[in-house]
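All protein chains of the complex are present and in place, except for one that has been dropped.
Here is subunit A:
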Amino acid sequence: VCIHRVRSCSSIRFIKSKYVCVFDKSALKFSQQQRLFRTSAVSCGQIVQFKLSDIGEGITEVTVKEWYIKEGDSVSQFDSICEVQSDKASVTITSRYDGIIRKLHYNLDEIAYVGKPLVDIEIDASKGVAPEEDVVETPPMSHEEHTHQEIKGHKTLATPAVRRLAMENNIKLSEVVGTGKDNRILKEDILNYLAKQTGAILPPSPKAEIIPPLPKSETMPAAPKDKARKIPVPVSRPIVFSGKDKTEPITGFHKAMVKTMSAALKIPHFGYCDEIDLTQLVQLREELKPLAQTRGVKLSFMPFFIKAASLGLLQYPILNASLDESCQNVTYKASHNIGVAMDTEQGLIVPNVKNVQVCSVFEIASELNRLQSLGSAGQLGTNDLSGGTFTLSNIGTIGGTYAKPVILPPEVAIGALGKIQVLPRFNGKGEVFKAQIMNVSWSADHRIIDGATMARFSNLWKSYLENPASMLLDLK
């Protein structure tokens, strides 16, 4: 076996060497091919060193402050490459070429020198370089490019971006009338040429609105020229949608919300909804509004809703409780810290009014004003945003009737208030009258709250609001 092995080894070795030879040859071929490939690659991808152009005022060095591109990115002529700073002047350096960035010569905060290479760009040499005249360049460069153009015999002036557009649409630049400086062919000239060909009006780009309208003959589509009876056939254009999906990581506040809401949905919710006739309350509020105004407070409906809720919680304290994580203990909270959901730029925040059980409606209104102005200024403190025991969400200010609110842990109940609508209802005499109706949707933790409790609490809350005078009896 050993011998066999050795033999086979040697044979392998032999084969190997043969193989190696062969491989070498093919490797040679391959490298030759590679070389060939590289040669052809050189003709279509020339690396140009883009040098930092003169800044003016005799400045020779600048600090690189921000890169707008990275190695491997493709750039078009006039795209911003980086931002450099020198002595209180911030300069945007733009690319002179179309191509792919192959090397950044400086890191952030490094000093870059005028006249020295800033980035290496791989450009398509066959397309040529036609710089705009107003680009600031050091004299030797412009001379080279000028010669290059003459050699190529290109007389038509057009930027590489325009040339690309023409090429993509199989248009000969020589057939297009240039309306730019020195008969330069502009993007609109290509678009107009295309419009004439396809007989359709191409959608103007937003900036194009500024351009004075073209003579009618060029903008009229071909169709109306046909006989009036013939229905113009819409030219089918491939629908091009250049929007891209955008993925962003979830951070900060949203990450916290994900956590909270996931925890919230572990709570078995049940819902209970009802309709409240606020006709009397609307009237009461109208009467009290000016009085509150004289005291410098804006009076909305919320202070009434909040106070009524607190009165209800006095009768049904289980709704102002908290269940511990292991579901072993229920803590009945002494303070009624009623949260009010607020919609801000960032999203949902819930500041709460502390100790509603000892506050008057006016005091609640005043506190709400304070929280609302802090909320819109983004200056709510941690104290205002924590310690809530029960929440009301007035989604009706935005819209909606019934909702299915999600309980905010560690609370056990929440109410969502729909919008107030004027609806026809029957009164005691069987007559139809105009009623101010609002819907409320409660959600509660079914582990410790049952439907009957929720219903009774809701009825009590409803009775206080439908007949505000009854609140007087129970106010503390």
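Structure notes:
Quick note on the criterion: contacts are C-beta pairs under 8 Å (C-beta built on N, C-alpha and C of every residue); 3 or more make two chains touch, one makes a residue touch a chain; residues count from 1.
Operating definition for what follows: contacts and distances are computed from a predicted model.
A single chain of the complex does not appear, and UniProt lists its protein name as "Lipoyl amidotransferase LIPT1, mitochondrial", one of "Geranylgeranyl transferase type-2 subunit alpha", "Cytochrome c oxidase subunit 6C", "Lipoyl amidotransferase LIPT1, mitochondrial" or "Trafficking protein particle complex subunit 2". One of A:Ser360, A:Asn383 or A:Asn467 touches the chain omitted from the figure, and that residue is A:Asn383.
When the missing chain is restored to the complex, the residue among A:Gln46, A:Thr94 or A:Gln357 that touches it is A:Thr94. Taking the whole complex into account, subunit A touches the unshown chain at residues 55-57, 65-66, 76-78, 83, 85-92, 94, 108-109, 132, 134-136, 159, 161-162, 179-181, 186-188, 205-212, 249, 251-253, 255-257, 259-260, 263, 322, 324-325, 331, 346-347, 349, 377-383, 385-387, 408-410.
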